[in-house]
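Heads up, one of the protein chains got dropped from this complex, but the rest are sitting where they should.
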Amino acid sequence: MGRKLLTEHVNVEGIETFEVYRKHGGYRAVEKALKTMTPDEVVDEVKKSGLRGRGGAGFPTGLKWSFLAKPEGVPRYLVCNADESEPGTFKDRYLMSKLPHLLIEGMIAGSYALGARTSYIYIRGELLYVLRILEKAIAEAYAAGFLGENILGSGYSLDLHVHPGAGAYICGEETALLESLEGKRGNPRNKPPFPAVQGLYARPTVVNNVESIATVVPILNLGGDEYAKIGVGKSTGTKLFSACGHLNKPGIYELELGVPVEEFIYSDEYCGGIWKGRELKAVVAGGSSVPILPKELILKTAAGENRLMTYESLSDGGFVTGTMLGSGGFVAMDETTCIVKNTWNFSRFYHHESCGQCSPCREGTGWMEKVLHRLEHGHGSMHDIDLVVSVAKQIEGNTICPLGEAAAWPVAAAVRHFRDEFEWHVKHPHEATRPGAVYQGAGVLA
Amino acid sequence: MAPTTAPSKLQFSPAGQTEIKRLLTHYPAERSKSVLLPVLHIAQAEFGGWVSPEVQDLVAETLGIRPIEVYEVATFYTMYNLKPVGKHVLEICRTGPCMLRGSDELTANLERITGAKVGETSPDGNFTLKEVECLAACGFAPVVQVREQYYESLDTPEAVDAMLNDLRAQIHRPILPWEMLGEVHSQQQ
């Protein structure tokens, strides 16, 4: 059993209230920071911890903080990205609804480190009930003197607000999120300028994922160096994984980075194996955007080593034989899963969520969905398989924001690893569309 | 100010106006447009679960922005309903992880039980079916969201029945967003 730094007290009754959270060591990190540390010292601890952004990109959080421009007399902002929408990912919703004060504590410490006097939590609109939980917790924190004027007599003041989105995956992209927070359409901005220079209201801004901000709390409590000792190599600390799909025990698991993938899937401590006694067929390991891998490549790298739940191990082999840790959205698919259908489903998602601003994504995501729909429904040709890969390639790298890649990667990877299944759909359109029929290799029907 | 629209005949309720005033304090005074998304949520809750052009004009007038700035936003975000809806809008997740655990069957069942196809409202006016993308509840699939409630693990007929009965039993008016907030207000002030 690994250490739990975020979710240690998650099952304590009433932990969502200030009183109980405080009783279990809550707000110690804020006290330590505001009473004994300078803002730069807080940034240094986060740097030392090796914390990498938990939203999906894995960029070092401390480094991101150190890029923030700090012109005299200009307000700056910390914005929490709680727009969790990446298919397969549901850890932030859990964290916020169970441990709202952990996020608030992280926001106070982070805002202090960055010199922000007003901070926002941008939460996806579907989670209005979580917004209520956060607002209630924020009110408690104000009442207890941890928010508002002159917190703990330190001279530091902070206002914290929650802001709802209204149904748009793209607002998880940080500049689209800022546009949305300004009351506009969620169109990602052209970069440069980056948010660290011109973010919210054209002021210097840092946007961090919920889990990244919450993790600042154990980092300050332990010290950055101690935190960095947990995990493997550059994958330090613990991370929340949200496991879903055909698992016996789907749910949210906090792991010390470095647990073998095989153990995570099959151990009773974690996901408890594949449901209904079936075989594992494939895994999307880090949210729908990352390349899908067949069983043999998700359990072991191409070199035959055990694949671990770390940034490095999951990306071992690049996109040829590897994938990415991404947001930690772990989707397992059993042997009855139709990869073509799943790929079409994901491409429909990206088509639906494209903001429509730049031409390769606006036009290309819809095109991919249509071709995949054709393939899935038995009207495709061999040529269509190459076509959809070609369209994916035309989108990838050529768009304003990373949604282009997010849409292209899963399609390219599915054809890369499961081309025979796509071909089978073309060659056997009637079998492919028969309910329950699934390709299992060498033309065998389930 | 909203130059191209005549003053709206619609009005937010006193409680709605108070809530809008509270939300406005969250943003710099010259950036009041920031409150647009939350205010559209309030408007949708107050005016029958959807935002008609007239309601959108009211929002523009309230915030002192042009109507087109509201239309652009209301048509971008999928939570805003642009057509009349039933008493409960069932937002059924259709994305991969939910599909793997039976969202297709769930949708078919809900269509059969309610008599409404996706995009339609049931003849009794109680349920509008709407397919949506990932609701961040993949581990508890399949999932339906109805306003502020998540109904999870709807993979048995019993679970579906329980959800529908629960909804039928609920008061026949929408819960307004701030009704759960009374105590928050008093603590913050």
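Should a chain be cited, it is by its letter among A and B, assigned in written order, with residues numbered from 1 in that chain.
What we mean here is this: a residue touches a chain if its C-beta (ideal position, glycine included) is under 8 Å from a C-beta of that chain, and two chains touch if they have at least 3 such contacts.
Here, contacts and distances are computed from a predicted model.
Peer 1: Which listed name, "Formylmethanofuran--tetrahydromethanopterin formyltransferase", "Sulfide dehydrogenase (Flavocytochrome), cytochrome c subunit", "Peptide/nickel transport system permease protein" or "Fe-S-binding domain-containing protein", is the one UniProt assigns to the chain that has been left out?
Peer 2: Record says "Fe-S-binding domain-containing protein".
Peer 1: So one chain is hidden, and I want to know which residue out of A:192, A:277, A:304 or A:435 touches that hidden chain in the complete assembly.
Peer 2: Looking across A:192, A:277, A:304 or A:435, the contact with the absent chain belongs to A:192.
Peer 1: Looking at B:53, B:123 or B:157, which makes contact with the chain not pictured?
Peer 2: Considering all chains, including the one not shown, the answer is B:53.
Peer 1: So which of A:270, A:367, A:422 or A:439 would be touching the chain we can't see?
Peer 2: A:367
Peer 1: Write down which of A:136, A:351 or A:417 is the residue touching the left-out chain.
Peer 2: Looking across A:136, A:351 or A:417, the contact with the absent chain belongs to A:351.
Peer 1: What does the interface between chain A and the hidden chain look like in terms of residue numbers?
Peer 2: Residues of chain A in contact with the hidden chain: 168, 185, 190, 192, 351-360, 362-367, 370, 387, 390, 394, 397-400.
Peer 1: Quickly run down the residues of chain B that touch the omitted chain.
Peer 2: Interface residues of chain B facing the absent chain: 3-4, 53, 56, 66-69, 71-72, 75-76, 78.
The criterion applied here is as follows: only the chains that are shown with their structure count from here on.
Peer 1: So what's the Cα centroid distance for chain A and chain B, whole Å?
Peer 2: 25
Peer 1: Chain A touches which residues of chain B in the complex?
Peer 2: Touch residues, chain B against chain A: 26, 28, 31, 33-38, 40-41, 69, 72-73, 76-80, 91, 94-97, 99-101, 132-141, 145, 147-150, 177, 180-181, 183-184, 187-188.
Peer 1: What does chain A use to touch chain B in their complex?
Peer 2: 84-90, 92-93, 120, 124-129, 132, 135-136, 138-140, 142-143, 159, 161, 163-169, 180-186, 201, 242-246, 250-252, 284, 288, 329, 331, 333, 337, 341-342, 345-346, 349, 352-353, 355
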